[in-house]
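For this view, one protein chain was removed and the others were kept in their places.
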Amino acid sequence: MKNFFPSIPEALKRLFVVLVVLVGGFLLVRFVLPASLKDSSLHVKSTVEREMERPIRYAGSDVCADCHDEYNVKQGGYHKNLSCETCHGTAREHSENPAEVKPNLPRMREFCVRCHAYNASRPTGFPQINPAAHNPLKPCIACHKPHDPPPPTVPHECQACHAEIARTKAVSPHIMLECTTCHKVPHEHKVTPRLVKATIPAEREFCGTCHGKGSEVKETPKIDLSTHGEKYLCWQCHYPHMPEVE
Amino acid sequence: MERRRFVKKLLAFVIPGGILGVILKPSTAKAKDYDATKHYYGMGIQVNKCIGCGRCVEACKDENGVSKEPFYFRTWVERYTIKKNNEVIVQNIDPRIEGIRESFGEREILRSFFVPKLCNQCDNPPCVQVCPVGATFKTDDGVVLVDENRCIGCRYCIQACPYGARYLNPVTETADKCTFCYHRITKGLLPACVEVCPTQARIFGDVRGSASPLTRFKRMNKLHVLKASLNTEPKVSYSGLDGEVR
Partner (left out) sequence: MNPISEKLVDLLKQVTGYIYPNEIEVHWGVLVVVYPYLTGLVAGAVILASLVKVFNIKEVQAVYRLSLLTALAFLLIAPLPLLLHLGHPERSYEIFLNPNFASAMAMFGFVYAWYLMVVLLLEIWFTYRKDIIVWSQQENPPMKWIHRIVSLFSTDVSDKSVEFDKKVVKGITIIGIPSAFLLHGYVGFIFGSIKANPWWNSVLMPIVFLFSAIVSGIALVIILYMVIIPFRGEKIDMKCLDKMASYLFYAVIVDFSLELLDFIHRLYQSEESIKILSEMVMNKLFISLVIIQVLLGMLIPLAIIVGVKLFRFDEELRKLLYFVSVILIQLGIFATRWNVVIGGQMFSKSFRGLTAYKTELTGIEGLLMTLVLLVLPLVVLAVLLKIFPAWETPKRNPVGEAAA
């Protein structure tokens, strides 16, 4: 032992001092610094609390029902899936201070047009209109009550809800055909469209009445029903609203 | 005598200080009411119902105080148009523009639809994995949050997110993203985007629940998630998701 310490090179002894300082610093940081600086779970907890305390702007759909009967009107109609705040904007402040803070009351045409203008990407069955053609310049609420929006008269055109199909058909060879030529539409479909559906032709012979070899309708392309198209129904290949041929 | 005076002075500070400390201790009662381990949140999106109105995008920015400029989005809606020549065109809808401006001729379109996007609150989140200081983390109820007091703004998490859901908050200079409106859901409300969606295209709920709209959604639909091959285990499921959606 006596010979051990002197035999360590002096350089190493110097470095050892530096090492002790560094390790000391590390231990200081690890064990002496307060936990709040280091402990992850404390940071997580404080973040969660901070997030939970952020201000709320939208009150939620149930809150309006406490004071406004229009809510019940809405629940009985086509807009029942809309939250009040979808149209009226943030209402939390109003719910806490009803007399002084009022939410929006949208009355301009552009507001309704935003959802109901025709767009090819909107799903079929969603009521869409061409804003330039449908009662232009008139406010929507003049005819459609916003909380119970069906129009004053039931539309006799299918186009009101099936805009994409109507527009496609309008530039196709089937332009002269009424929707009801091929589809049987019970009246209930206009009132509760998702519950009662229209029919679609179920037999090849249906299309054959105009397109079969023996048909008397002039100027339509004719095929031999017995050989054309194997076992398929006509509309399985030819989209009836734009019946293109290969 | 010196020592006695010193000790007296010391006690004069310590005792009132201790009493004040006890009185003024911030209460943590708020956090205790909500038990995060009893919930696990997820979302469902029905692509076939989205009409691309963009109200969700606006509501999110209103509720969460996100900058209104078009570079910072916690949620956004994409519009896909697949033409007959198989060309796919994708656009972001800009909620500030009333209606959707660009439209394609009916003859060209094969199919077209809207897809809402947001942070998928992954169960195996790559953003949490790469954060060097652990500023972003997953809570017990399955929501990925960011601690804006710890984030150093290195932007590694933004690079690591495969969905483009993160951005750098220009005000706090920290990473930011959708929090499922944590401040709302922990009080039993719905996230703002779900609240204002007019067609119930977005469904929010507890993924472990047994009777909820989300559970019905998961029962009745074939579900997809985005970029499944990256194994991020997203908790936002899509029904009706087209193969062209990235």
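Worth pointing out:
To keep things simple, chains are lettered A and B as they appear, and every chain counts its residues starting from 1.
Operating definition for what follows: contacts are C-beta pairs under 8 Å (C-beta built on N, C-alpha and C of every residue); 3 or more make two chains touch, one makes a residue touch a chain.
Predicted, not measured: the structure shown is a model, and the values here were computed from it.
Of the candidate positions B:A59, B:I109, B:L145 or B:A165, contact with the hidden chain is made by B:A165.
Only one residue in the set B:K49, B:R150 or B:R184 touches the chain that does not appear here, and it is B:R150.
Contact with the omitted chain, checked across B:K83, B:K138, B:K218 or B:R246, is made by B:R246. Summarising the interface, chain A meets the missing chain with residues 9-11, 14-15, 17-18, 22, 29, 37-38, 40, 43.
Chain B residues in contact with the hidden partner, per the touch definition given at the top, are 69-73, 76, 78, 88-92, 117, 126, 128-134, 150-156, 158-168, 170, 173-174, 230, 246.
The criterion applied here is as follows: only the chains that are shown with their structure count from here on.
A straight line joining the Cα centres of chain A and chain B is 17 Å long. Residues of chain B that touch chain A in their complex: 28, 30-31, 34, 36, 48-55, 59, 62-64, 79-81, 98-100, 103-104, 106-107, 109, 112-114, 134, 137, 139, 145-150, 179, 182-184, 186-187, 189-190, 192, 195-200. The residues of chain A lying in touch with chain B in their complex are 40, 43-49, 51-58, 60-61, 79, 81-83, 85-86, 89-90, 110, 113-115, 117, 119-123, 126, 131, 164, 167-168, 171, 242.
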